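Below is one structure. I have some questions about it.
With one protein chain removed, the remaining protein chains of the complex are shown where they sit.
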Amino acid sequence: MEKSSIKRRSFLNWFLGGGVIAWLGTVSYPVFKFMKPPEIPEADQSQVTACTFAELKASENKYKTFKFGRKLGIVVLLEGDQLRAYEATCTHLDCTVQYRPDLNILWCACHNGKYDMTGRNIAGPPPRPLEQWQTHHDEATDNIYVSKGEEV
Amino acid sequence: MRYLYKLLAVLVMSAVFSLPSLAVENNCQSCHADWEDEGGPASMWDGDIHKEVGLTCADCHGGDPTLEDMDEVRQGRSYVGVPKTVAIPNFCGRCHSDPSYMKKFNPSVATDQLDKYWTSIHGQLNEQGDAQAATCVSCHSVHSIQPAKIPSSSVYPMNLPGTCAECHANPIYMKPYDIPTDQYDKFVGSVHGRQLLEEEDLGAPACNDCHGNHGAAPPGLDNISAVCGTCHARQAMLFAESPHKEAYAKAKLPQCETCHSNHDIIQPIDEMVGVGEKAFCARCHDADSDSKGFETAAAISDLLDSLVRIERMAEATIDEAEIKGMSVDNERFALKDVRSALVESRTLIHSFDLEKVKPEAEKGMQLAAATHLRGLDIIEDYYFRRKGLAISTIIITLLAIVIWIKIKRFDNS
Partner (left out) sequence: MAGMKTIGAKLYDYIDERVKIKELVEYMGSKVVPKHGHSIWYYFGGLSLFFFIVQVMSGILLLLYYRPGADSAYESVKFIITTVEFGWLVRSVHSWSANLMVLMVFIHMFSVYFTKAYKKPRELTWLSGMALFGLSLFFGFSGYLLPWNELAFYATKVGTGMAGAVPFIGDFILQLMRGGSEVTGATVTRFFGWHVAILPAAFTVILTVHLILVQRQGMSEPEGWANKPVSEKLYMPFFPSFLLRDLLLWLIALNVLAVLAVLFPYGIYPFHWELGIKADPFLPPPLVIRPEWYFMFAFQTLKMIPALVMGIEGEILGIFGFSIAGLIWAIVPFIDRSKPGSIKAKLFLIFGLCAVGFILVMTIIGYLVE
């Protein structure tokens, strides 16, 4: 009687220990998974690196596209090394605008909307200029940073 | 009391503002206002652009406004009075075709309206002495003329279809010309009409965007694609490079119109392409006499169908994952790219070239398939979460039971 009771207790203790370990496992698995940074880098929504200034300057038509969060952006180099960045979405019906080398304009294929390189709507149905973003050229890294600052 | 002040203010203001005209002494206005009922020239004149730029009745109708006796006015050398209907274009053209005069009011205003008018069907009928044919005032109104950019103007884009329809939708009025009168009704239901009139998108075309305004005429067979191409540039370019351009010209088929019709253009459907019952291709390309065209049509149609099917499948998977409470923001974003590949494929149909449609459609299909798989993964994750929960719940419950037994044990001892 005494013996079997001791046996039962030690069995119970083993069970308790095993249970605690298993429980720690179920808790620590998600915790460690959570702590491991995802492969996709954190989306810094307030600022992105569009490209380097050298890349932009070397590009044939002085423009580069980039992704800003979930939007497509376009950065252009105007006369006198002036930088401009726009959201590459047509202000008419939200199609994506693209560069047209033959006319040197930003062009929306959906309804032939045209913007000049300063983002102004110059022909077709677009009611407004392209949404403009702020640019900043960091001399040290040569990176062009684009942000959605409030003042443009 | 407050009301009185307001009234007083209005009186004073109107006195101040009417001072210059009092100085000129416009007897036309004062007499006509006395004689006329509501709706006469004197009452309609307010808000007219000509009044706003400082012109008076006499600037168009002639006569000496300082005279008080009507008969004296009529006998004056400069008096023009009411022009005959057919004479109206030249009546307005006295000023509007004179660049140096018009420059005084608006340096950038166009002065080619009259020249264009003579090229229009309206102008040609007018030349033949047809008093029914539209003149300037038919569209611009007589004494309350406003520029097209003002929303209350009869020629403001959203008002223009109704203005044209006043004559063109009237079967009795249009009877002598033997042309249809259903254009307005068709336009209202068309994709353009809805975009303009319901969505109030001023970028959408009104009558004049295809037909011209002062030079209004139906586009010719060969230049329809030029008309549509002002907005639908990609499609027009693709069409111009396609074998259809020459073939249509030979067969005297109107370019875009052959498939899309004109005033009642609806949102195109994929069934329009291919060799099925609703398909337009099969009307000319049949399997026996023209197997190449027939096959191309069938192949393009197959591509589109596959893309649409796989897109729907991906969408359904993502929907299911979302209904299960999973977050699918990134996948929704990918579906947008699938959608734009589909739109691009549909645009490329206008090349009527399988080799051009294929890469774009395949790109869309690959993306849609990947998104579909992502969706399946997410749904799997949904079940994985529940399995994980079940395991941890079992473990915790077992632990709780062990502790319960321990409590009982201590309570007994």
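By letter and in written order, the chains are A and B; residue numbering begins at 1 in each of them.
What we mean here is this: a contact is a pair of C-beta atoms (placed from the backbone, for glycine too) under 8 Å apart; a residue touches a chain by one contact, two chains touch by 3 or more.
Keep in mind that this is a model prediction, so the values were computed, not measured.
Touched by the hidden chain within the whole complex are the displayed chains A, B. Across the entire complex, the residue among A:Pro30, A:Pro101 or A:Pro127 in touch with the chain not shown is A:Pro30. Of the candidate positions B:Val53, B:Ala287 or B:Ile407, contact with the hidden chain is made by B:Ile407.
When you scan B:Asn106, B:Gln366 or B:Thr397 for touch with the missing chain, the hit is B:Thr397.
Looking at chain A, the residues touching the absent chain are 10, 30-31, 33-38, 40, 42-46, 69, 148.
The missing chain lies against chain B, touching residues 325, 327, 329-330, 385-386, 388-389, 392-393, 396-397, 399-400, 403-404, 406-407, 410-411.
By definition in this document, only the chains that are shown with their structure count from here on.
Note: centroid distance chain A to chain B, computed from Cα atoms, is 35 Å.
Every residue of chain A that touches chain B in the complex is listed here, in rising order: 9, 12, 15-16, 19-20, 22-23, 26-27, 30, 70, 92, 95-96, 109, 111-113, 124-127. Residues 201-204, 229-234, 333, 340, 347, 388, 391-392, 395-396, 398-399, 402-403, 405-406, 409 of chain B touch chain A in their complex.
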